[in-house]
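Questions regarding the structure given below will be posed in turn.
Yeah, one chain of the complex is gone here, protein chain that is, but the others are all in their spots.
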Amino acid sequence: MNNSKKQLREVVIKFAGDSGDGIQLTGNQFAETTALFGNDIATFPDFPAEIRAPIGTVPGVSGFQLHFGDTHIFTPGDAYDVLVVMNAAALKTNLKSLKPNGIIIANISGFDSKNLRLANIPEEENPLENNSLHNYQVHKIDITKLTKLAVAEYNLGNKESERCKNMFVLGLVYWLYHRTMDKTIQFIEQRFKKEPIIANANITALKAGYNFGDTTESFTYQYEVAKAESQPGLYRSINGNQAMAMGFLAASLNAELPLFLGTYPITPASDILHELSKHKGYDVYTFQAEDEISGVCAAIGASYGGSIGITTSSGPGIALKTEAIGLATMLELPLVICNIQRGGPSTGLPTKTEQADLMQALYGRNGECPLVVIAPSTHSDCYEMAYIAIKIALEHTVPVMILSDGFIANGAEPWNIKTIEQLPPIKSNFITTDADSNNYMPYLRNANLSRNIAVPGTRNYEHRIGGLEKENITGNISYDPLNHELMVKLRAEKVERVADIIPPQKFESGNEKSSLLIIGWGSTYGSIGAAVNELNNEGYDVAQIHLKYINPLPANLEELIKPFDKVMVAELNNGQLIKLIRDKYLKDAIGINKIQGQPFMVKEIKESIINHLNNA
Amino acid sequence: MNNSKKQLREVVIKFAGDSGDGIQLTGNQFAETTALFGNDIATFPDFPAEIRAPIGTVPGVSGFQLHFGDTHIFTPGDAYDVLVVMNAAALKTNLKSLKPNGIIIANISGFDSKNLRLANIPEEENPLENNSLHNYQVHKIDITKLTKLAVAEYNLGNKESERCKNMFVLGLVYWLYHRTMDKTIQFIEQRFKKEPIIANANITALKAGYNFGDTTESFTYQYEVAKAESQPGLYRSINGNQAMAMGFLAASLNAELPLFLGTYPITPASDILHELSKHKGYDVYTFQAEDEISGVCAAIGASYGGSIGITTSSGPGIALKTEAIGLATMLELPLVICNIQRGGPSTGLPTKTEQADLMQALYGRNGECPLVVIAPSTHSDCYEMAYIAIKIALEHTVPVMILSDGFIANGAEPWNIKTIEQLPPIKSNFITTDADSNNYMPYLRNANLSRNIAVPGTRNYEHRIGGLEKENITGNISYDPLNHELMVKLRAEKVERVADIIPPQKFESGNEKSSLLIIGWGSTYGSIGAAVNELNNEGYDVAQIHLKYINPLPANLEELIKPFDKVMVAELNNGQLIKLIRDKYLKDAIGINKIQGQPFMVKEIKESIINHLNNA
Amino acid sequence: MHNPESIDIFTPKDLETDQEVRWCPGCGDYAILNSVKKILPDLGQPKHEFVFISGIGCSSRFPYYMNTFGMHSIHGRATAVATGLKVTRPELSVWVITGDGDALSIGGNHLIHTLRRNPDLNILLFNNQIYGLTKGQYSPTSEVGKVTKSSPVGSVESPFNPLSLCLGANSTFIARTIDKDAKHQQEIYKRAYAHKGTSMVEIYQNCNVFNDHAFDIFTDKEIKLLNGIYLEHQKPLIYDGGKKGIRLNGLQPEVIDLEEYSQADCMVHDETDKTKAFILTQFFENHLLPRPFGVLYCDNSKPTLEGGMNNQIERANIVDKKLAFNSLLMTNAYWEVK
Partner (left out) sequence: MHNPESIDIFTPKDLETDQEVRWCPGCGDYAILNSVKKILPDLGQPKHEFVFISGIGCSSRFPYYMNTFGMHSIHGRATAVATGLKVTRPELSVWVITGDGDALSIGGNHLIHTLRRNPDLNILLFNNQIYGLTKGQYSPTSEVGKVTKSSPVGSVESPFNPLSLCLGANSTFIARTIDKDAKHQQEIYKRAYAHKGTSMVEIYQNCNVFNDHAFDIFTDKEIKLLNGIYLEHQKPLIYDGGKKGIRLNGLQPEVIDLEEYSQADCMVHDETDKTKAFILTQFFENHLLPRPFGVLYCDNSKPTLEGGMNNQIERANIVDKKLAFNSLLMTNAYWEVK
């Protein structure tokens, strides 16, 4: 059959179903195929908190949101054009974000009495039957049944046949957006290499879905979304935690030093451990410690020995590391602490995203204990920020905290691959060459106030360091009052001087004459950017600054902020960066805050800005 | 002999010697006698970092500084009128703070070749002999020898005889300031009840010192310092940690709930444990845990069970507790965390004082995790602040952090005793009475947003709580986005509402028309107060605000600060409260900061204020 | 405080909460939950005097599914929270629910200190030899070579022998049971309750998602008889349906064939003998020896922590506390200003 084709510029599609339905896989496949095709994309996987929440229930719903288009895609999208639901709970959870007149593809079997009951929907209110969806384009398909029929020839068990239904859906959506199945067929063949029957069944289901679209008349249109214009180069899709791991690896290779990750599993940081533990061949040590304290301490031990000590965690685990981070600050050893923020306080919302650990990063240690704080702004940006974190830690002999979050960590986007040669060189401060006599001064400083670190095993560099206040230059214990003040200031100044090497801050949009400035940091880059873009297209004049370096702040930031009467700070917390901005620049900045474990919607930011602009 | 008497208004005296010389005891005796006599006093003991640093060396010097007078005494004093030194190292360490023409009482035996060598003074530069002290009134007395002679009749060993020399000095100083020896004689008799010979030897040495002053002609004057005018009432001398322990005890008695201290030893907080462990008879549980985490968690367990859970520590230990404090915040259980701040970061300067944990107290936890932060302003103020901390924790079901410090903890002052009846009532939110049926809602809130806490063992109140985000009212686990935002705001608002019960802020000096406002918090009260007093006496017009409640800030603070063009914030850190003031009130406040492990000197604050006033 | 009134009678059903149980279908945690629910009503203590304190992990969700008092605390710290509760409220029956990661990894220190201090807690350690909640990393009880998310080429870490660790920490009660054996579990939980002091129960628990089949050798019909031995106090060590026994050859345990040897040759289990208990904990790395289930060691002679602390408090008790407090304030030198 030949459907009409409709050209679209961008589409938001949400796959949702039970966490056993293979939704993440479906989403990822569609994302990769779409990226390969040449669209720009942004994705947002949304897992249930439980490992295997009860099948069919609302808490058990797993979702994968994908936004793709022929232009720059900032965010996974506020609302969906298409909602694919495998069961009633998935519809219930997601309907509120479907655009008016949006497309619903619903699996009829997922709305049987059992599934309705599990979703807490009275039988008589079955949404597929009671006309409540009349504002949408609903496609009811018995995906389960069709899949089973399609794969009948393979004589799989009931469960195994049913498991292919996500491939049926994927095939159907491929058809709908005019995509090829090659990539996924390859993937299936690879994945089930040892189980050819399963492989064939899945491929059959995939094709059946595709053909179903092609043959039946359910769909009026097929859609096309043209390629996006991108920088030339090689691309891949990458999520934040992968990018982070790759960035660390790249830094270790360019610094020519082993990488040592001391860590303890915690959601959503564990994937960095998982990824790095696969790459031992690059001189990577991954040490799964007994707790977070041991993880960071072992990393300090590794740094002390001349490796690159890093540690990863999330909120509660970071809290436990704060004492040891103080030690690293006093020892002035390189250390990278990577915090994949999640909803807090306490155990909080472990699988949700939030930016509420900024103040902890800046101030959450005893005593005057400054460190460098940086925050990647997108999934792929983690690569370079992880790299720069190690570079700063090594070259400035200072702990560096990276603030990522659940959204950045798990979401993916196309990434213009930067090979290792495209990254700046790294030169550590480690002394590893024997000397003839020992006149080493462990706390003598270089131009950037970093110290030279003589590594154990280096002849004639024997010396002792520790957590008590050090005498300037010699590093001996000192209780001298003025020395203490000097050292506190030197450690602070050393961090300040990192500002010398970070890029000057620029406006993402607008300029010093714009009528309002919005400042963000870290993972909100996409949402704020999209909002500002839309506003400026709509005739407003809004300037945007996005901070990736938070301590120290870029040297020119004050000058950029000064001209503005209206300054807003958008954050996924109850107002943290804003405190810094107000304190430093005495601007009566207004916060845009969301504390819902979810990224900003573009419209939320737009509304806040418009409100503030209108409130004279 | 009849010396001339000279009337003085105030005196600063410093006792210094080896840490084995009994300096702390001498100082304390003089302080108590002086307080008993009716002077106002302030003391500042200064210990070496080592348990028993090598005898005779500079690191081994132990000091006790005492300021007394016939008027209100704010601080232990910037510089000494009298310096008593038992050895060369003690003189070397302390001379710089002796006032010009000040009195030195030096023990000749402490300046023999051995002691000079230990103090790293070349023999030919013996300060008692080379005229370098010509600007002072030097009294060289062979205290060691005189003491030995005095106690010869008791046939003690050499060491034991020598050990009485601190009593000789004390007797001499009693004579000098015209004090009676009764109190000390009583004390000695009590202390050496079981060793009457030692008791008698010490009393003999004490009297010998007194008589030495009376008989010899070394001293031209005897001095008199009249009684200070004080509020009528019963007085005693009390140091900060004692006062803190007593305040906790008082609160536990008035709340009629057992007190549970879960803690781990750390300088300078351990004395609170030592003190409370003596008072089991008041239903006090002291649990010396295996670490700080266990200490705070056990306290949470005790609060959960309906007792008053408190925990004490210092910098590095507080860092370790931050995760668990987050749990208490989420559980909305009462908990008091007492931080006796010391020099940081890391192990830092364990025996020195600092105010550098304020930001950690405010923000040092993962997620949005606000708690109440209060800071006693003087040694004796710890009593009421400890009390109020428990009152707030119980009545608002919230963790409360008390920020004391090494200076407050160890220093003492006269205290107008407040008996338990003079303290406000405390009413906990614990439900301990059985119900007929269970319709308990653990997160239903009272007017002040606190929750009612049903205690285990109460029939028909079975329920579960935990560190995952709670559903409003029911307390069930909730991943709902809007509920999370609501709960974050409720927890913050609950803390804000504590402002309703804290006393309105007032000016310590000056008023809104003064030419400059200086703000301080916690232990700097005395130094700032003295500086402002002196300045105002000298014709300046400086206003002073001293904060004891830091989160929430007093509701009327903004209004008090607003009128000022010149605002200064004095702190023993690199600028922490000032961030809050600038952030909240957008005032271009200027910091007065000292990070030397030592309290402010009055003149340091005066100079900074005058400078700022002059810099138009 | 046991209150025998009829209002205090309750059934396992009364222990259900309104929260949906959210473990994976097939998870061994269900069976443990049910067994605990089963025995509580028989213990003679009213429902509102039970408290379940857990850390973090799949297993630590347990309190949400048990209609008593409960706290889901933070990772590794349940023993510490429970200690604070128990010493101040000794009349409550306090249970600690924990996992191999929670108790033995991050919580190892609190565990061993709890054991030496011996408060009367009942610790149920759900050992699935994996981190369940964080989706499958090896734990301190995972075997060498285990391939997991964090050990893609096999773990190089030698695991703990949990009961050996506990015995080394002066535990006064150590026992082992398994999720699939409801009756045995119930017996052991009752024993744990009865023991005055910290009772440490290791429960082999199958995580069918991340570490399925870990304990099949102890549950599979064909082989379980060969791999497990059920201990009874004062009884000879016999297993495999009476076909095999364990004897001590000097200090070395060895398997004997009971067709050749007699029961009299077998080592006799004595819960109160610490050396025997040690030998039993070492039936672990040696795969020729069957794994012991039951109470390996029980020492009722050691005082409890709450006993010691409350004794001191009672001995010091002051009758009129407020009066005494006011004089306490005045014990140090004081003076009056009029």
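Order of writing sets the chain letters: A, B and C. Residues in each chain are counted from 1.
Definition applied: a contact is a pair of C-beta atoms (placed from the backbone, for glycine too) under 8 Å apart; a residue touches a chain by one contact, two chains touch by 3 or more.
The structure displayed is predicted, hence computed values, not measured ones.
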{"item": "In the full complex, displayed partners of the excluded chain", "value": "A, B, C"}
{"item": "Residue of A:149, A:197 or A:420 touching the missing chain in the full complex", "value": "A:420"}
{"item": "Given A:20, A:240, A:399 or A:467, the one touching the chain that is not displayed", "value": "A:467"}
{"item": "Hidden partner chain, touching residue among A:133, A:199 or A:253", "value": "A:253"}
{"item": "Listed residues C:23, C:160 or C:325, member touching the removed chain", "value": "C:160"}
{"item": "Residue, one of A:25, A:156, A:477 or A:586, that touches the chain absent here", "value": "A:477"}
{"item": "Touch list for chain B against the chain that is not drawn", "value": "50-55, 57, 59, 264-267, 270, 273-274, 277-278, 280, 286, 288, 290-292, 316, 346-347"}
{"item": "Touch list for chain C against the chain that is not drawn", "value": "105-109, 112-113, 116-118, 140, 153-154, 156-161, 164-170, 248, 251-252, 273-276, 278-279, 282, 302-303, 305, 308-309, 311-312, 315-316"}
{"item": "Chain A residues touching the omitted chain (full complex)", "value": "32, 35-36, 38, 183, 230-238, 246, 249-250, 253, 258, 260, 262, 279-285, 287, 289-291, 293-294, 297-307, 309, 323-324, 326-327, 331, 416-417, 419-421, 434, 456-468, 476-477"}
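As a working rule, only the chains that are shown with their structure count from here on.
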{"item": "Euclidean distance of C-alpha centroids - chain A vs chain C, Å", "value": "39"}
{"item": "Whole-Å separation of chain centres (CA-atom averages), chain A against chain B", "value": "46"}
{"item": "Between chain B and chain C, centroid-to-centroid distance (C-alpha), Å", "value": "44"}
{"item": "Touching two or more other chains - residues of chain A", "value": "59, 316, 346-347"}
{"item": "Chain C, residues touching no fewer than two other chains", "value": "56, 72, 74"}
